[in-house]
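Following this message is one structure expressed as structure tokens.
Here the complex is missing one protein chain, while the rest keep their positions.
By written order: A, B and C. Residues from 1 in each chain.
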Amino acid sequence: MTRNDSDPTDGEAACFEAGIKFGALYHQFAGTPVSPDSAPSLETAIEESIENQPFCESVTVDILTEKLAAEMDHEYTELTGRFMEVEIVVDREGCEVVTRMEMEDGYPLMKVESVR
Amino acid sequence: MTRNDSDPTDGEAACFEAGIKFGALYHQFAGTPVSPDSAPSLETAIEESIENQPFCESVTVDILTEKLAAEMDHEYTELTGRFMEVEIVVDREGCEVVTRMEMEDGYPLMKVESVR
Amino acid sequence: MTRNDSDPTDGEAACFEAGIKFGALYHQFAGTPVSPDSAPSLETAIEESIENQPFCESVTVDILTEKLAAEMDHEYTELTGRFMEVEIVVDREGCEVVTRMEMEDGYPLMKVESVR
Partner (left out) sequence: MTRNDSDPTDGEAACFEAGIKFGALYHQFAGTPVSPDSAPSLETAIEESIENQPFCESVTVDILTEKLAAEMDHEYTELTGRFMEVEIVVDREGCEVVTRMEMEDGYPLMKVESVR
């Protein structure tokens, strides 16, 4: 096949894959009932679940249990972006993309840190 | 308050709570990427997550890894009712309800086993 | 089959079904991006989707768009219990159960209103 100018580069295709993992992670698990006690098992399950997806090298999830404990009115709350920091590394055809989600201006911002 | 004839009994209120847990469990976690390797961490996370909810005594999730391995085309698949058996026990105001989900006629059937 | 004392009554079985619909509705759609403009189509989709489930007579969803508009920091937010009121009517073997979710003490409370 001839390559068209509008075809994605390797970097663009790898960043698309990284985005898919982030959207999947967030919308699969947002809303899950979580407490400081149950946070560790949820972190592990999210990591191992998303690592199943194609091109996914590693997923690291940190549920912010102190913030969780401070903000929950009852004995648990629902997981949302405010309560977690996530790093996802994708490797597709030799192109490695490091991506991260953390709070910025009160909003869980997902961004690409590096493409190599 | 006077009790109306149409008010729920303790057994009815407890069964409503048990149903909520089942619907929550199923629709929160259906669609999660899962493989035989990642099934154990997902089982634990589902159990501990739903046990956070009010009146929930215990949740037992068994992901059917042999069936999973036999049916997945790629290295993982999406969790659905076909791949799990679940028991949820609710205790509300002294009324204990045991409920279960398992396949029946090719359909993941949720049912009340006992109300005591 | 002989009926055991611990078998569910018709009312208990109907309340279990109503609970399933509530848990399903909440955990399927919590986290959905929503704005005042997109709220009407989401209300309709939630209603028609859950009405597909067995024994489900009617589902009425009211997304609180004024509250949504007041609380969102950006142009949209994620749907959660704070932003909706829901009524679900189940009819199973002639037993009709009316259930409702609305905010109570800052928490989206689901309850059985009547069993007939």
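Note that a contact is a pair of C-beta atoms (placed from the backbone, for glycine too) under 8 Å apart; a residue touches a chain by one contact, two chains touch by 3 or more.
Keep in mind the model is a prediction, meaning the values are calculated, not measured.
Shown chains touched by the missing chain in the whole complex: A, B, C. Note on the undisplayed chain: of the listed residues A:24, A:42 or A:84, the one touching it is A:24. Within the set C:37, C:62 or C:113, the residue that contacts the chain not displayed is C:37. By the touch definition given at the top, chain A reaches the unshown chain through residues 4, 6-9, 11-28, 97, 99, 110-112, 114-116. The chain not shown here touches chain B at positions 26-27, 30-31, 73-74, 78, 80, 106-107.
Along chain C, the points of touch with the absent chain fall at residues 24, 28, 31-35, 37-38, 41-42, 44-46, 48-53, 75-76.
Please note the rule applied: only the chains that are shown with their structure count from here on.
Multi-chain contact residues, meaning those touching two or more other chains, occur in chain C at positions 26-27.
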